[in-house]
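Sharing a structure, written as C-alpha cells. Questions coming.
Omission of a single protein chain aside, the complex is shown with its protein chains in their original locations.
By written order: A, B and C. Residues from 1 in each chain.
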Amino acid sequence: MSAHALECERITKRYGRIAALNSVDVSVDPGECVAIFGRNGAGKTTLLHVAGSLIRNFDGEVRVFGQSRGDNGSDARRTTGLVLHETCLYDDLTAAENLRFFARLYQVSDAERRAGDVLARFELADRAQSVVRTLSRGMKQRLAIARAMVHRPRLLLMDEPFTGLDEPSSQTLVTVLREFVRDGGAVVLSTHDVERAFDVATRAIVLERGSLTLDRSLADVDAAAFRHAYWHVLFTGTARA
Amino acid sequence: MSWLIAAYSAVLLGIFFFVMRIRRLRRGLTPRDDRRSPRR
Amino acid sequence: MLQTARAVLEKDFRIELRTRDAISAALVFSILVLVVFNFALDVNTPEMRRLAAGFFWVAFAFAGTLALDRSFALEKESGAGRALALAPVDAGGIYLGKCAANAAFLFITQLVALPLFVIFFDVSIQRAGALAASFALGSIAFAAVGTLFSAVAANTRMRGLLLPILFLPLSVPALIASVETTSFALGNAEGPSFWFTLLVVYDVVFLTASVLVFEYVLEES
Partner (left out) sequence: MSRCKFAIFIDSMLFITMAAAMAMIFLYAPIESEMGIVQKIFYVHVPLAWNAFLGFAMVFYYSFRYLSTRNPRYDRRALSAAEVGVLFTTLVLITGPIWAKPVWGIWWTWDARLTLTLVLWLIYIGYLMLRRYIESPERRAVLAAVVGITGFIDVPLVYFAIRWWRTQHPQPVIAGGEGSGLDPAMAATLWVSVAAFTFLFLALFGRRLDVEVERSRRETERDAAEAAHAQGVRT
C-alpha cells in the first residue's frame, strides 16, 4: 500500500464564527496508531468526523488509501471503521443481529461467520443472543467497536474508545488494536488516557483550539516524559522541543 | 362595492405588512443586535 | 440497492416484531379516532355511512404519522442512523427498505383495525379485492412520503410536531384517492379507475423522487 492510510491536508471546519479545525495536516501510514490528545472542544471529535466522512463540507482534502472522499466515496467508506460516542447499535436487536445487519449492509460476503468471529474476539459470544438494551455500558462499548470492525476495515477511527471499558476490556481492546496494527491496519483514536494510549499508540498529536500543536513519534519516549510535554503544551500553548 | 374595496385594501395591507417585515429584518442585522433574530 | 433494501427491511421487521411499537401505536390511535368520531357525530345515519371511508382514512393519516415518526426515532436514538449514512451503499436502498417496512406496518394495522371499523360504522365490504388494493396503494403512498419526511423531521428540534405539518398537505391527493377507492370498495362510490391510477402515479412519483433525494437527507453536513 504505497498511499498513506489517511491523509488530511489543511482541514478547516467552521461552525458559524468558531473555527473547530484550523488548517490541520495529518497523515497516517498503515501499521501506525496515532493518539489524538487535547482539551474538550479542541477539535478531536470534529477531526475524526471529517476523516470518517461524517462531515462532508469542510475546506481542505481528505484521502483514505489515496482515494479522495469527493464523491460519496463508497470505497473509502468500505475500508474505514468508525467508533463514535454513541453506540450506533439498535437497542431492540440482539448483539448478533446487530452485527449481522451491519455486516450485510457493508456487503460482507460471510456475514454470519464474520459476526460470530468478531463477537468471540471481544468476548461477547455468551451474550450474542441478548438484546443490546440489556447489556452493560462496557459490553455496549465493546460491541460498538466490534461493529466498526465487522467489515474488515483497514483504517479505524475511534472517538475515546476506552471510555466505559473496565480493565480487562481495555486490555482486550489494546491487544486487538496491536494485532490490527501489526496486520497493516491504521488506527486514529482520540483519548485522555495517556497510559492506555502508550500501550498501543506509535505516535501522538495534540490539538489546541482547532490547530495542531504537537506531532511526535512515541518510539523513544516513555509515558512520564510524554505526559510532561503534553501538559506543557496544554498550559503554555506552545510546543516544547 | 364595499366588497371590492375590502379586497383591494386587503391586498395593499398584505404588501405593506411584507415591506414592513423586510425593514424589520434589515434593522435586525445591525451589529447592535447580537441576539438570534427570530426569523433566521 | 435491493440487497440493502432487503437488509434494512428485515432489520425493521425484526425490531417491530420484538417491540411492536409502530403497529400498536398506530392501532390504538386509529381506534381512538374512530371512537371519537362515533361520539362526536351520529354515525348511524345513511349519509354518515357513505362517509365511513373518509373517517377511516383520516384516522389512518394521523395514526400513520405516529408510526412513521417512530421509524426514524429508532435510528436517531442510538445514533445508528449515522452508521447507516456511512455504509458504502446507495441511500436510496436504505429508503426503500424503511419505506417497505413502514408500508407493511400501515397495511397490517389497517387489516387489524378493519373488523372494528366495520362494526363501528356498520358498513359492508362489497368488493374485498378493491379494498385490499386501496389499502395497499394507500399505505405505500403514505409510507413513501412519510418515510422521507420522517427522516427530514428527525434532524430538527420539533421532530414529532413537524412531521404531520410537512407530510399531511403533501398527502392530500393520496388521501382523496384512498378515500374514493375505499368507499368504492364499500359500495358507496362509482368509477374508481381514475383514483386507482392516481394512487399508482402518486406512489411511483414519490418513490422515485425520494430515492433520488434521500442521500441528501441522510447525510450529516
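Criterion: a contact is a pair of C-beta atoms (placed from the backbone, for glycine too) under 8 Å apart; a residue touches a chain by one contact, two chains touch by 3 or more.
Small disclaimer: the values here were computed from a predicted structure and weren't measured.
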Which displayed chains the unshown chain touches: A, B, C
Option touching the unshown chain, where A:14, A:85 or A:228 are the choices: A:14
Where the unshown chain meets chain C, residue by residue: 145, 148-149, 152-153, 155-158, 162, 165-166, 168-170, 172-173, 176-177, 180, 189, 194-195, 198, 201-202, 205-206, 209-210, 213, 216-217, 219-221
On chain B, residues whose C-beta touches the chain left out of the figure: 1, 3-4, 6-8, 10-11, 14-15, 18-19, 22, 25-26, 29, 31, 39-40
Interface with the undisplayed chain - residues on chain A: 14-17, 19, 22, 57, 209, 211, 237
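The criterion applied here is as follows: only the chains that are shown with their structure count from here on.
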Between chain C and chain A, distance of the C-alpha-averaged centres to the nearest whole Å: 39
Separation of chain A from chain B, taking each centre as the mean of its C-alpha atoms, in whole Å: 51
For chain A, residues that touch 2 or more chains besides their own: none
Chain A-touching residues of chain C, taken from the complex the two chains share: 3-4, 7-8, 10-11, 14-15, 18-19, 74, 77-80, 82-89, 215, 219-221
Chain A - residues contacting chain C, complex: 52-57, 72, 74-75, 77-78, 80, 82, 84-93, 97, 101-102, 104-107, 131, 147
